[in-house]
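All protein chains but one are shown at their positions in the complex.
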Amino acid sequence: MRYLPHTEQDIQEMLKKTGHTSLDDLFKTIPAQCQLKKELDLPEALTEWELDSHMEELASLNAAFPKQKIFIGAGSYPHYIPSLIPYIAGRSEFATAYTPYQPEISQGTLQGIYEFQTMITELLGTDVATASHYDCGTALAEALLIALKKKKKLNKIALSSLIHPHHRQIIKTYLDPRGCEIVDLPFKDDGTTDFSPLDAMDDIAGIAIQSPNFFGCIENLEQAKAIADSKKALFITSFTECLAYGLLKSPGKCGVDLVAGEGQSLGIPQSFGGPGLGILTSSKKYIRDLPGRYVGRTKDKNGETGFVLTLSTREQHIRREKAGSNICSNNGLNALTAGIYLAAAGKNGIRALAQLNHDKAVFLEKELHKAGFTTPFSQPFFNEFVVKAPKGFKEKRDAVKKNKGMVPGLALEKYYPLLKDHYLFCATEVFSKKDMETMVREVK
Amino acid sequence: MRYLPHTEQDIQEMLKKTGHTSLDDLFKTIPAQCQLKKELDLPEALTEWELDSHMEELASLNAAFPKQKIFIGAGSYPHYIPSLIPYIAGRSEFATAYTPYQPEISQGTLQGIYEFQTMITELLGTDVATASHYDCGTALAEALLIALKKKKKLNKIALSSLIHPHHRQIIKTYLDPRGCEIVDLPFKDDGTTDFSPLDAMDDIAGIAIQSPNFFGCIENLEQAKAIADSKKALFITSFTECLAYGLLKSPGKCGVDLVAGEGQSLGIPQSFGGPGLGILTSSKKYIRDLPGRYVGRTKDKNGETGFVLTLSTREQHIRREKAGSNICSNNGLNALTAGIYLAAAGKNGIRALAQLNHDKAVFLEKELHKAGFTTPFSQPFFNEFVVKAPKGFKEKRDAVKKNKGMVPGLALEKYYPLLKDHYLFCATEVFSKKDMETMVREVK
Amino acid sequence: MENTSGISGLILKEDFLWNKSRKGRCGISIPKQDVKQSLLDPELTGDAPELPELSEFDVVRHYTRLSQWNFGLDSGMYPLGSCTMKYNPKTNEVQAARPGFAGAHPLADEELCQGALEMMYNLEQFLAELTGLEAVTLQPAAGAHGELTGMLAIHAYHEKQGHQRSKIIIPDSAHGTNPASATLCGYKSVNILSGKDGILTPESVAEVMDEEVAGIMITNPNTLGLFEENIKEIADIVHDKGGLVYGDGANLNAIMGIVKPGEIGIDVLHFNLHKTFSTPHGGGGPGSGPIAVNKKLEPFLPVPRIAKNGSTYALIQDTPDTIGRMLTFYGHFGVLVKAYSYILSLGGKYLKKTSQLAVLNANYIKESLRDDFFLPYDRPCMHECVFTDKNQEKNNITTLDISKRIIDYGFHPPTIYFPLVVHGSIMIEPTETESKETIDEFIAALKQIAKEAENNPEILKSAPHLSKVSRLDEVAAARKPMLRG
Partner (left out) sequence: MENTSGISGLILKEDFLWNKSRKGRCGISIPKQDVKQSLLDPELTGDAPELPELSEFDVVRHYTRLSQWNFGLDSGMYPLGSCTMKYNPKTNEVQAARPGFAGAHPLADEELCQGALEMMYNLEQFLAELTGLEAVTLQPAAGAHGELTGMLAIHAYHEKQGHQRSKIIIPDSAHGTNPASATLCGYKSVNILSGKDGILTPESVAEVMDEEVAGIMITNPNTLGLFEENIKEIADIVHDKGGLVYGDGANLNAIMGIVKPGEIGIDVLHFNLHKTFSTPHGGGGPGSGPIAVNKKLEPFLPVPRIAKNGSTYALIQDTPDTIGRMLTFYGHFGVLVKAYSYILSLGGKYLKKTSQLAVLNANYIKESLRDDFFLPYDRPCMHECVFTDKNQEKNNITTLDISKRIIDYGFHPPTIYFPLVVHGSIMIEPTETESKETIDEFIAALKQIAKEAENNPEILKSAPHLSKVSRLDEVAAARKPMLRG
């Protein structure tokens, strides 16, 4: 096997040194009754070439960007990825390193993540950002844990029903063991969160909303912040489409305490939903509360600037059962990737792309409108929006899905049972005007 | 434009330093009547994404390995390329460097080429090899130029008619200006070169044959060497399928003076015929005659081992009009690639692959035989062979070509007008038994 | 420093991105505007974020230089204990990058995702077979996330049993993520000590096990690289009192094809695909931490789960007792593709061989260095071995000094100061993909360092000498954190 370097002679020489008679003999400290009696029932080893054809066969069974036009976002967005990004992020010095425990020979990863932390706080108007979390859903769950920790006496949080339904599920799963009460904030007619259930409550540890929310609508963060303040609750926001903040007012500017977000749009392939990039960022106040790694700037013995993992006394490997989070490995290489993307796009690029995404979505919405779809929510959106489909759409959708390799929108009924015939559509810079026109023509 | 870093401010500051009033002004030394009056008539700049789709569209118009099964070799062979090879050879330190004129910061390229030179001479049984040439055809032409240089008084060479027809064209093109006479050696019934035209000649500077030859047959190099010796001619061999020498007796062992070969099979994609890898290697005697770069081992000031380009006093940049060749840039990265391939395959891998290629070709020949094809030449072959097709084959070939994405063999009539209905087939490790059976079934 | 790989060469400084920024540059292609521009209400928009402005080449060169300051696994041996830094095959990267995988949308209709679902289904089967457990979820994003998933399942199990428990037993040698994960489920950690030969005794478990204990978290082989020989008895003790046994599978590389955790009493086990299954660690992640469970715990696995109906694959979005959902979608799919490719490339036979050779390499190192460094537990080890700096103490040399000096010899240092149970531990995990020659070089380097500790301790104290920076001031970094530029 080409990955295993040991020749028969190597094995014999090494066994001699260790004082064993055979490879099996190495395991004699394992009680016999623990040892497996038969061989593993796994497929025979494939050659590299058999693997190639098997995998290409599997891959070809999936609808995928760029071949198929999938007009869905909902937490995973098709965006162009500049070719320099996989090339650079794939360099073995980055990709095959472990967590930078030895900073002297990990300065590349460390400076790269430090720059990522910097650019993310710049994008979101916050003060500090961690080196990454798994994804938006898990980052958001951690943010709510912080709220509960900060407000020790309270055990109640409020979640907008327009937070990604999967994220709400994650939060529920994370918080369940502590018997925490979750107040569900319904949505208003305009497609934004309805805070009225909070009117009578004053024991909320944290309020979380997503913006743009799951319907694509842009929430009014300043107003929400005022409500949170009036309740003395931590105000937490999340987002699944990072690119929106090339255009929208940043959560930091709106006074948000903690921001959890998904960074997949920043140069990371969709990959059937993962690995993405969990972003966790906040105002300075929470610097010691955010979970996971930070890279900090310091100096070496000779006074040269360098970087280290820092503030690790918050973390599990030091605090063990007293740590606020258990996170260890995170999504570092994707953070580096997002950093490369932000550096390449830059101030103007990110703005132009964000504006273009919005333009495309507005165009698509108008086209659908012309084709008989209605738009139930009036609040402006970024690059996703909800429409109510005319009769017969489902069948047409099935047909183009099969024959044209197009996937027109995501049915919302599954997530919001009352929203029968409602679909969430997404348009990004990867869809040309013609793509959109063709799709609309097919489902009209 | 994302490749051009200059901001408007940069340009103004720099113009100030250079004392010009505008970018146009920089060109004022160019006489007005030399300056272009209108803009270039070229397409507008494409975005990276437009380029992607344009190129994918063009690429998809080609039949290509691995999607299509092209049973043709004839100088370009489908072989598996281990994924490590493009990954490593694509590292920018290798790919974006120039020729190692500054050895202190080019030791990677230099050791890599030194190791290539070593392994190539090992494979071919020779003493020295250059750092590479363009391809086999041009390398062979250079070898014949050496023969003419060595035998100053003679102006006649003999070429086997079973040397790749394109290579013979190149040689003719290269030698034409010197009015050199080329004796064409016909082929015998067994599919090997007929040396009998030489019987009456004693003014031949060099004799060149290809083995395996264009018909795939293995020539008897020892016998040919004896004939060349008896004529006091330099004996030159070539090959288009490098992998053959994982199995066959090496030309060096057979006493060949100069060997020119094609290294494409060693991990280099076919790429519609280029860039390939010209191999030039010989016995020690010709060390100062081979054209192009050599990497040599030496020491630095501190006694550390290091490598440099050496023996460059043979080359154009020193000898100018007195140089034996004009070669400057060669196919260095492909030489490095071939080195990686040889290192990864190793002694056992190269042998096993070569044997497997032969096995596959023998199988295919037998299958075709069963299907009514005849085999005109009796001499053993490596992984290519000639068959005479039964009636109706041409039409069936056209049909599978269109409908099945298979290309069964290369018609030889174009190259050898007497060989009507003769086809050159190739089988390598990339064709499974099933691929071959399917193809034969379709054309039967 | 003869015969060592570490030497000094030219590398290049590189300033921060923002110091290289110049107004007006942009390093990417902006698609052409083929639809009308629509301006949002200015109330909603902000100023463009002040990101650096660079050309494409600036960006390429910046990160190329940064990369050259890093030591990767492809650069040299990386014997980081507990991290299983084995070769990351390049073909795995090719597989994950196929457009049909990399461009697949997680919410496209099921019939458009059959290839992705089939791959995941198969991988679940493989992981179940490897562990002798019943069912697998691929959702957890990393090892710690797998722990949390498993512990939540245990929590749900006890809930379902009608009596929630309050404690969890955790050996002193456990990884920090274990107690932290248990805490997240509301369990109080009860720490127990390893016995004097480095493994747990049934007695120490029996002593603390009661009906308030939800279970035990065990790493086997443990973080000292030793097989927990009493695992079956311990499991029985825990099971007898209604508890469950959580297995931390970080060290699975020692026992593939040798021991099936499900057969020795483990109820739930997490994998680190970025360790045992060769997926690159990316300088911190993304990893992937699937868990396998037995029948008892299967009902509690997170949703969605993958089902095979005839020849099609489907996602089951809800099961009655599920703990819920652990990640937005189905796990780190791109990482799963690589692990799946790895398993297929080795098959059962070579996975077993992998474990055998990993254990051989570790024992070989242990035996070779036993005279030079102190072995706190002098027993046959599994895939890693743990030394300490005790022999060097007299020269005032610490584990940190030794590890920094290793850098000068061209190797990545081992894991240090973990497990905590051993003072000054040096935890060496060579993995099976290191050849005997490389290991011999590593041994020679460590022997020389042991000599230097005697004869020239200062050279260890001041190490590393060849790296871009020397030892960094971590105290200052933490005291006055500078976390952004």
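Labels A, B and C are assigned to the chains in the order they are written; within every chain, residues are numbered from 1.
We take it that a contact is a pair of C-beta atoms (placed from the backbone, for glycine too) under 8 Å apart; a residue touches a chain by one contact, two chains touch by 3 or more.
Worth saying up front: this structure is predicted, and the values here are computed from it rather than measured.
Interface note: of B:T21, B:Q355 or B:T374, the residue touching the hidden chain in the full complex is B:Q355. Within the set C:P49, C:P89, C:G262 or C:P304, the residue that contacts the chain not displayed is C:P89.
Of the listed residues B:E181, B:D300 or B:E413, the one in contact with the hidden chain in the full complex is B:D300.
Checked against the full complex, the candidates B:A143, B:A208 or B:L342 give a single residue touching the omitted chain, namely B:L342.
Residue-level contact of subunit C with the missing chain is found at 4-14, 20, 22, 55-58, 60-61, 64-65, 68-69, 71-72, 74-76, 87, 89-90, 407-408, 410, 433, 435-437, 464, 466-468. The set of subunit A residues touching the chain not shown comprises 2-5, 7-10, 47-50, 82-84, 87, 92, 105.
We adopt the following convention: only the chains that are shown with their structure count from here on.
Ranking every chain by how far its Cα centroid lies from the centroid of subunit C, the top place goes to B. Note on chain placement: the centre of subunit B and the centre of subunit C lie 46 Å apart, centres being C-alpha means.
Between subunit A and subunit B, the centres computed from C-alpha atoms are 48 Å apart. Looking at subunit C, one finds that residues 24-31, 54, 56, 60, 64, 89, 91, 93-94 touch two or more other chains.
Each of residues 48-49, 82-83, 87 in subunit B touches at least two other chains.
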